[in-house]
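Here's a structure for you.
Excluded from the complex is one protein chain; the other protein chains are retained at their positions.
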Amino acid sequence: MNAKRIDKLATAVISLLVGVVVLILLSLIGYILVTGLPHISWHFLTSPSQAFLKGGGIGDQLFNSFYLLVLTLVISFPIALGAGIYLFEYAPKNWVTNTIRVAIEVLSSLPSVVVGLFGFLLFVVEFKLGFSILSGAIALTFFNLPLLTRSIENSLTAVPKLQREAGLALGFSRWQTVLGVIFPEALPGILTAVILSAGRIFGEAAALIYTAGQSAPILNFANWNPFSPTSPLNPMRPAETLAVHIWKINSEGIMPDASAVSAGASAVLIVVVLLFNFSARWLGNRIYRKITASK
Amino acid sequence: MDKIKRQLTSSSKATRQDRIGKLVAFLCTFLIGLLVVSIFYMVASRGLATFFKDHVSLWDFLSHQNWNPSQVGKDGTPEVGALPMIVGSFSVTVLSAILATPFAVSMALFMTEIAPKRGQKVLQPVIELLVGIPSVVYGFVGLTIVVPVVRALGGGTGFGILSGTLVLFVMVLPTITSMYVDSLRSVPGFYREAALALGATRWQSIYKVILRASVPGLLTAIIFGMARAFGEALAVQMVIGNASLLPHDLISPASTLTSVLTTGIGNTVMGTLPNNALWSLALILLLMSLAFNLLVRVIGSKGRLTK
Amino acid sequence: MKKYSLTENYIHKFDPNKTTIGLSTEDLQVFYGDYHAMYDGNLQFPKNAITAMIGASGSGKSTFLRCLNRMNDDIATVKGKIVYQGIDINAPEINVYEMRKHVGMVFQRPNPFAKSIFKNIAYPLQKAGIKSKVELKERVEKSLRQAALWEEVKDDLNRSALALSGGQQQRLCIARALAMNPDVLLLDEPASALDPISTGKLEQALFELKNQYMIIMVTHSMQQASRTSDYTAFFHMGHVLEFDRTERIFTKPHIQATEDYISGNFG
């Protein structure tokens, strides 16, 4: 066989394997949507869940997922940004920094159930935050921090070194250079990372079972006082998220339409994750275009 | 003259800002470090209690096959043999990485060498979506599709290492692919151009030049994929069968460290041997994750030396 | 490669009564880890003049230049003194951020911020404490004129700087540096990424600037050095072998290595 034919063959094999992966993804998403979409209705999306009757919805769970997501990002983004900037700009190249990097990597590959149990022991029990959105958000922060820190650092590093020098040569301090020059240019990358991590937070269940809890007390959406126990905004109330709900009805659900609810909820989850992904791409491109002013 | 001297030697708003910024940034990093240390401390203190407080021998823990912590075995010590779980975890991890690697390499080559523009546009979202699908959903799909298919093809109950491998394969694929893409991109362009200018076909340039130059990157990517597979809990737990048996084939029920940990932790009481034994499993997970990361570092530094 | 003596050198010394020295170095040495990259740099740079620094790649001229406003602090150890206005600006207690406002720098590759043309110049000014809109506008226009870019961009100052051509971007970077009102302007091969026409415009701009600024420039182009500079320093393997008036260097150098380098018989 000559080189040209091998080249063609290799290209064909590669394309075939790529095709298989794309097919797997399409059929995965297709399967979830096909089994789930028929169960989705306005009623399903807005009404509270039922423990043992037909016709329960996922309204509270959906709200909880979003609320938890926002709280988690509010807590984790500033910390990850700080850590990302430190590692990018200030960290001396020595064993301490190396150890911190290893620690962050280890944290990112930690099973989320361990993170959840840690959150349970420390925040739910020790700090007496109870099963609450706040405990859940903190646990998810642990889970989210390493990935977010790494992507922020990567996005900062991806900005050409010349930009950093430009800032410094103009008499900017390192802090001003990072915040005023490098950060805006890294923003598309950082935003993409944040939104993708949002997708992961949205789908996380294991870390929440022991922290945010697995029951959703009935919410009163007319009550926006964050201190009232039935208010949706109260961060101290327990909250079952969508992913936890799916896990729960698959394991202990006794409502007659458990499988339909589970399929519908999975489809909603996937649709939201899809939305996150596409908006990340769209927003990233838009900002990139805006700052580079290229057409 | 003196004015300039004063200006140049005294601190300004910029330096003060810089000092505060550095401090804040350091505190953030320190917080993460503290977090890791405290998780480590908690897992280690409970996990080591099995050996120091309950006097289980480490060797028995790692080599015995009977896992039944609430019962005392024939030899008078509690039955806490973690070997089946350790073997199970390693099997699914290694197998899924082996299975995923050719696919990941193809994906990465397609995105960087064969069709950089189109490939990037189509495959990047594919990768991100695969990452974005929650593990609960993977488990759910595994239970309703993978397990019956494996049962129909391989016999048995369908639960087992093979099903676990197939589910994990899809879950680690994006990790390996995206990391390998990064390392392919860092192969300098002139390598390619040089090979092509010498009359090599695209495949020859990929095979002889690019793949070789990116071996450390590929290894790193695979190890990160394995780290992810090792720690995955919910999805695997739903398809592997959770039988604490030493797996003797791919289609009989087995268990992993994570699956035993997740199912058992709620049924045991803090501070008792069955609970500590589960924390020992968590400790193994943690140490493995550390080992994977150190391995990546070793490969990384070796790779730099040969460049 | 021919071996040249590294100890034989000719450094022109100025008469302090006739020439004002803007910046000088005393025993400047640079180490990258264990590697000794720059030995005993002892140079004096006169005010209101352009000094060119020439030499082969790796001769230490860029390293030397970057030391002058402490851009090497993160990556190298720099020993010796850099004297500016009677102050050693290489001393640890120096506020480098303030110092860099006096000693500006433009790099080899244009590096405008990903902001509008106006913002590229106005943003550093704002950071330096200038708040008045009117003043900002004036300073932006003035510096763009100085860099000979005003006529080309005055109608679309709000366009992204990244949309400019390479030559325009580089002049914008010069304008940005000038807007800070530095005394000294360091240029690291400013024309290496530019086409001949842009280079011509750039050199023209530099020529007009030297009345107000002291310019130190690294260049690979012999013609550029001879066309634009008043003084030239020749670097070789981390040593300054020769420093004198440019005409002298290009007509009758004191050192064999310099002559070989200029005539192309080097190495």
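For reference, chains read A, B and C in written order, and residue numbers begin at 1 within each chain.
We adopt the following convention: a residue touches a chain if its C-beta (ideal position, glycine included) is under 8 Å from a C-beta of that chain, and two chains touch if they have at least 3 such contacts.
Operating definition for what follows: contacts and distances are computed from a predicted model.
Trainee: Can you pick, from "Phosphate-binding protein", "Inner-membrane translocator", "Heme exporter protein B" or "Succinate dehydrogenase flavoprotein subunit", the UniProt protein name of the chain not displayed?
Mentor: This omitted chain is identified in its UniProt record as "Phosphate-binding protein".
Trainee: May I ask you to name the displayed chains that the omitted chain touches in the full complex?
Mentor: Counted over the whole complex, the chain not pictured touches A, B.
Trainee: Decide which residue listed in A:Val74, A:Val96, A:Ala158 or A:Leu275 touches the omitted chain of the complex.
Mentor: A:Val74
Trainee: Which of A:Val18, A:Leu68, A:Ala139 or A:Ile209 touches the chain that is not shown?
Mentor: Answer from the full complex: A:Ile209 touches the omitted chain.
Trainee: Of the residues A:Leu68, A:Ile100 or A:Ile249, which one touches the chain left out of the display?
Mentor: Answering carefully, the residue with contact to the hidden chain is A:Ile249.
Trainee: Among A:Leu25, A:Leu134 or A:Leu148, which one is in touch with the chain left out?
Mentor: Per the contact definition at the top, the residue touching the missing chain is A:Leu134.
Trainee: Go through chain B and note every residue touching the omitted chain.
Mentor: 67-71, 143, 147-148, 151, 157-159, 238, 241-245, 253, 255, 263-275
Trainee: Can you name the residues of chain A that touch the chain not displayed here?
Mentor: Touching the chain left out of view, chain A contributes residues 51-52, 71, 74-75, 77-78, 124-125, 129-131, 134, 179-180, 183-184, 209-210, 213-215, 217-218, 226-227, 229, 234-238, 248-254, 256, 258.
In this text, only the chains that are shown with their structure count from here on.
Trainee: Quick check of your reading of the touch definition: is the inter-chain graph here a line, ring, star, complete or other?
Mentor: Shape = complete; every chain linked to every other.
Trainee: Would you mind telling me which chain pair, A-C or A-B, is linked by more contacting C-beta pairs?
Mentor: A-B
Trainee: Could you give the separation in Å between the centres of chain A and chain C, each centre being the mean of its C-alpha atoms?
Mentor: Between these chains, centre-to-centre, one finds 48 Å.
Trainee: Which residues of chain B are in contact with two or more other chains?
Mentor: 14-15, 18
Trainee: Could you list the positions in chain C whose residues touch two or more of the other chains?
Mentor: If we look for residues of chain C contacting two or more partner chains, we find 97-99.
Trainee: For chain C, which residues count as touching chain A in their complex?
Mentor: Touching chain A: residues 69, 71, 97-101, 104-107, 109, 111-116, 123-124, 127-128, 159-160, 162-163, 173, 176-177, 180 of chain C.
Trainee: Where on chain A does chain C make contact in their complex?
Mentor: Contact set of chain A toward chain C: 160, 162-163, 165-173, 176, 180-181, 184-185, 291-294.
Trainee: In their shared complex, at which residues does chain A touch chain B?
Mentor: Chain A residues touching chain B: 3-4, 6-7, 10-11, 13-15, 17-18, 20-22, 24-25, 28-29, 31-32, 78-83, 85-87, 89-91, 98-100, 102-107, 109-115, 117-118, 121-122, 142, 145-146, 149, 171-176, 178-179, 196, 199-200, 202-206, 243, 246-247, 250, 262, 266, 269-270, 273-274, 276-278, 280-281.
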